[in-house]
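Every protein chain except one is present and positioned as in the full complex.
Take a look at subunit A:
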Amino acid sequence: MPSNKSVSDAPIFQFTNCRILRSHQLQREDLWVREGKILNPEKLFFDEKGSADIHLDCKDSIIAPGFIDVQINGGFGVDFSLAADDVQSGISVVSQKILSHGVTSFCPTLVTSPPSVYHKVLPQISIRNGGPHGAGILGAHLEGPFISKEKKGAHPEHYLSTFESGAFQDLLATYRHLDCVRIVTLAPEMKRSSEVIQELTRRGICVSLGHSVANLSQAEEAVRHGATFITHLFNAMLPFHHRDPGIVGLLTSDQIPARRRVFYGMISDGIHTNPAALRIAHRAHPKGLVLVTDAIAGMGLAPGKHTLGQQVIEVDGLNTYIAGTKTLSGSVATMDSCVRHFLEATGCTVETALEAASLHPAQLLGIEHQKGTLNYDNDADFLLLDNSLQVRATYIAGERVWSQDTFTI
């Protein structure tokens, strides 16, 4: 039946025989899409007297919002922290390949590097919409160099830095180009961090606490000044202690400003965190959990040696260490395997697992009116999954950008 087309001539797609994630529940409803956005079919029916042009049978798939990865250092041989002349092509390779993992938007992450790397790489990163060419780029995540020596993890010590003399000016001198920066991870115990956090927040940049030996009150002060995220909870921070819970204590802190929520990244690859610890965090603060991959260049490739900025990493199965050590550095996990592992380890609902990789990162970045949900008028970035949460097909702006060879609708 042709639609009335009183509002738009564009074709209307109706995805049927599916269960969609909406209002935190999987509901047996159809998904309607027009011009790259999720369409309200009731409004279409009564206001425009319109109906669908194309019906697509989803073979009883689950439809979830596309995954958003806010911490990914590279993959498929590409290392975002490398001072390449053509950073865009490396980012493009990764952005295209992660479509099959269900990622429709991401933040390319740079680990601690010398200023020259930031000066060269950052101007080449641009925020852009996703499509058949690859997942959308929301902006860069700069993890370091303003982090703690004691908790540097895989970050190179001689490039660590402080901002105690010039505060924000020091940060600006190091990074130089902030236009495309979305998240900065820093250690809040560093002198003058409050001013820096305040200025970054004022500029709309999300501040994350990580690679730090801060105690709980230092972490709470950072949150008061604007910090909203914790980088890979448990890893590279003081362990939880019952008299000083440290950064981990933010999950249940009563000092969080009203109407604000602290989010925390978790790498649920089965290696970075013991499943029991994952469950403790999830149960303490389920609405703040954000799944991240922290994937490195070796992700998607055969085991062996790869770079991570200024370091050499050894990949052996799922384990990724600094070559010759037992220091974890990033992962080779894919986002969809993280979602599946999270589901299994916590015994949570499918809805919860899917939201940890879509709704929560969107809320963290303040973009949930556009991405991270299947609400009407949101961008039509979504996934078709089977019951065990394997990705069958990936859509960006209503267009199919990837699907399994054996899956056609």
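Operating definition for what follows: a contact is a pair of C-beta atoms (placed from the backbone, for glycine too) under 8 Å apart; a residue touches a chain by one contact, two chains touch by 3 or more; residues count from 1.
We adopt the following convention: contacts and distances are computed from a predicted model.
Enquirer: UniProt names the one chain left off this complex as which of "Glucosamine-6-phosphate isomerase", "U6 snRNA-associated Sm-like protein LSm1", "Thioredoxin domain-containing protein 17" or "BHLH domain-containing protein"?
Expert: According to UniProt, the chain not displayed is called "Glucosamine-6-phosphate isomerase".
Enquirer: Quick one: which of A:24, A:49 or A:176 touches the chain that's been left out?
Expert: Considering the complete complex, A:49 is the one touching the chain left out.
Enquirer: Spell out, residue by residue, where the missing chain touches subunit A.
Expert: Here the touching residues of subunit A are 1, 4, 30, 41-46, 48-51.
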